[in-house]
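Now for subunit A:
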Amino acid sequence: MADDVMIRLENLRKVFPGSPRPAVDDLSMEIGRGECVTLIGPSGCGKTTTLKMINRIIEPTSGQITIDGRNAMSIPPHELRRSIGYVIQQIGLFPHRTIAQNIGTVPALLGWDDTRIYDRVEELVETVGLDPEMLGRYPSELSGGQQQRVGVARALAADPPVLLMDEPFGAVDPIVRKHLQAEFHQLQDDLGKTVVFVTHDVDEAIFLGNRMAILEMGGVLAQYDAPEKILAEPASPFVERFLGGERGLKRLALLPVKDAGLARGPFVDVTAGPDEARRVMEANSVDWLGLLDGDRLLGWVDGSRVGSSPLRELEPRPFLVTLDSEDSLRTALDAVVTGHARVAVVVDNGMYRGMLDLEAIAGEVTE
Partner candidate 1 sequence: MTVWEEVRAFLTDPATWSGPDSIPARLWEHLWISVVAVVIAAILVLPLAVWLGHIRRGSGVASTVVNIGRALPSFGILAISFLILVQLGAGVGEPWAVLVALIALAAPPLFTNTVTGIQSVEASTVEAARGMGLTGKEVLSRVEIPLSTPLVVEGLRIATVQVIATATLGALVAWGGLGRYIVDGFARQDMGRLIVGAVLVGLLAVLAELGLGALQRASAPKGARRGDIGNPAQRSTV
Partner candidate 2 sequence: MTLVGQSTPLIDWDWVGRNLDQIVDRTWQHLGLTAISVLLGLVISVGLAVVALRWRWTYPPITWVTGLLYTIPSLALFALLVPIVGLNATNAVIALTSYTLLIIIRNLVAGIDGVPASVMEAADGMGYTRQGRFWRMEVPLALPAIIAGLRIATVTTVGLVTVTAVLGLGGYGFFILRGLNTFFWTQILVGVVLSVVLATLLDVGFIWLERLLSPWARRGR
């Protein structure tokens, strides 16, 4: 199993000179290869300090750091850092260098030749979703969101196995942040880097982390587990308080609708006759009917119109709320509540998968 551990922190401790209490105290944790661990806790609890000890921007007072089986203390800091990607909230793009030069920083330091750097930069620009036209620009000519994409690309440039990120999306506005989070989630799925991701945003930590490490003041590890486990069973009152009042909702965010028990609902094929249609409505105690063509969702019709003419000739109306089976239950709940609809239908590429109503979602919360 030891081979699967990428970063191992053992009894890590940092006391800043002149400070009576340690910023990080006796911290031990293992981070698996390819795992994304989010590090979260109140402001000043030692998240940044912990992260910076991993690439030795801050030297630990005591304790051990092992990266990929090697003692980090035995590697010269600048060499260690060239093998670890680093993204910070202030981004820290080099203002005097073009976007291409910024992204190519570490490859250049590693002595790659120009064509190889150039190819790599082009590839990365695509990876992080930037317009290649921006390569010749300077950082001041980009928006905040674009700058942070460059920051991520720069960290990935030399294909480091480990990525350290300190509130990387903290400085951009909420809408752009959501975008960047989703993109990074996808990127992480594709690249499988080992990531330590510091954030103070609980939702972000839950969304991005395979595991979450919650730190208490003084850098003490309060709980370290998968988000759904932590949400279901907070280890202490501190963790419970820290997660906030919407634990159930947050857990819903982690559950895809496809894993919830989807009901078939009052749906019939357009070839069905009026008797069968009435029977299905009665069985579901509703006065509307969903129409399918095979598996394809057509829409719904009011119960009063059933029987007036063949189902095929009724003009079905579209559902207000449709979901993808990968969407979370929280999205489903939100859609139902804000859409003022009684049900949400789940559709993948036009194919009907089932439906959810408020009660079904509520059932998942209490489970």
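Inclusion criterion for the candidates: all candidates are chains of the complex that A comes from, given by their letters.
To be clear about the criterion, a residue touches a chain if its C-beta (ideal position, glycine included) is under 8 Å from a C-beta of that chain, and two chains touch if they have at least 3 such contacts; residues count from 1.
These figures come from a predicted structure and were not determined experimentally.
**Q** Every candidate listed belongs to the same complex as subunit A; state which one touches it: 1 or 2.
**A** The candidate that touches subunit A in this complex is 2.
**Q** Write out the stretch or stretches of subunit A touching candidate 2 in their complex.
**A** 55, 57, 77-82, 84, 86, 88, 90-97, 105-106, 109, 137-142, 154, 164
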